[in-house]
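Below is one structure, written out as structure tokens, with a few remarks after it.
With one protein chain held back, the other chains of the complex are shown just where they sit.
Then we have chain A:
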Amino acid sequence: MTSPVHGSAGSHAAGTRTDDATATSSPRTGAPVLEVEDLRVEFRSRGPVVNAVNGVSYAIAPGETMAILGESGCGKSVSAQAIMGILDVPPAHITGAIRFEGRDMLQMGAEDQRKIRGPGVSMIFQDALSALNPVYSVGDQIGEMFRAHRGTSKKEAKDRAVELMDRVRIPAARQRVDDYPHQFSGGMRQRVMIAMALALDPKVLIADEPTTALDVTVQAQVMDLLKDLQRDTGMGLILITHDLGVVNEVADRVAVMYAGKVVETGTIDDVFTRPAHPYTRGLMSSIPVLDGKGQRLNPIVGAPPSLARIPPGCSFHPRCPMARRGDGGRPDCTSDVPPLREVAAGRRAACHYSEELLHG
């Protein structure tokens, strides 16, 4: 199976970066620290094969925030778990390339991969309570990073844990370092996770729905903290979320995912003000606004497909108001897979008819 996405990603890797939004919009430019190329993840167990990720490519530069936006079941979390190497293989079957500083993590042995996880790429999860171990104190869990990766003594690991808890603004860190996860509030638990993830000064932090379980006032505190930490460390941040508001306020670039594929990428301003894919446009018109009563919502019809039964052609065509059967040599949305192609300077979309969306 040759993927149209693969082609664009190939040129990307070969160094023609001028067309990419990264080069112009990110606060720091330079070689990407992490590149994902034609990533595919299938789950093969009993029953039909589940194609969770179907050829996803993106790159992230130091200091840049890239949002991966999508609804539940679009493969956004699985793609991140593949990068972290935390999927069970089998049933997962991963192909493509995940290059960290130019080296393909999928071709490495387990020991080399482990050296990247933590100091290279680390991850925070949505549900901090279930991601933390309830029978170890938070100090033990943060300090474990130093003990496991650097062979630090127990005492020093604890001191470093207190420093980190201070850094993520947990009040009275010295007193709380021996407390257990259940003694912390939701927002504080998420800070503990962030402290663990930052322990070894990663080059890239993957945040998988970091604030979804939190109240909005706490969410604002945590996002504020993440942005400050990113500014201090210059790490790349991959923010996985379904919340368009969070994406708009935090990210530099966005990749919109649908049914295991990236359907649109570009800067936030471009993608949110002038979507080039009907799915993105549908998402934008589905959310109510805060600053007015707004009109009747204009949702996308139907529901996202099961990843075990992705429609042929453009996977969005059954829900798309613009979908058409090809005539006169024009592409047929029900059978021709739209490639992720450049549709305007610095932006890509996987729709045969993006130009119609962009230019009237």
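For the reader, a short list of remarks on this structure follows.
In this text, a residue touches a chain if its C-beta (ideal position, glycine included) is under 8 Å from a C-beta of that chain, and two chains touch if they have at least 3 such contacts; residues count from 1.
Following the convention adopted for this analysis, contacts and distances are computed from a predicted model.
The unshown chain of the complex is recorded in UniProt as "Dipeptide ABC transporter ATP-binding protein", chosen from "Dipeptide ABC transporter ATP-binding protein", "sn-glycerol-3-phosphate transport system permease protein UgpA", "Formate dehydrogenase subunit alpha" or "NADH-quinone oxidoreductase subunit C". In the complete assembly, the contact with the undisplayed chain comes from A:292, out of A:47, A:109 or A:292.
Looking at A:157, A:283 or A:307, the residue that reaches the missing chain in the full complex is A:283. From the options A:187, A:260 or A:346, the residue with contact to the unseen chain in the full assembly is A:187.
Listed by residue number, the positions of chain A touching the unshown chain are 71-72, 185-188, 215-221, 223-224, 242-250, 268-269, 272-273, 282-294, 296-301, 303-304.
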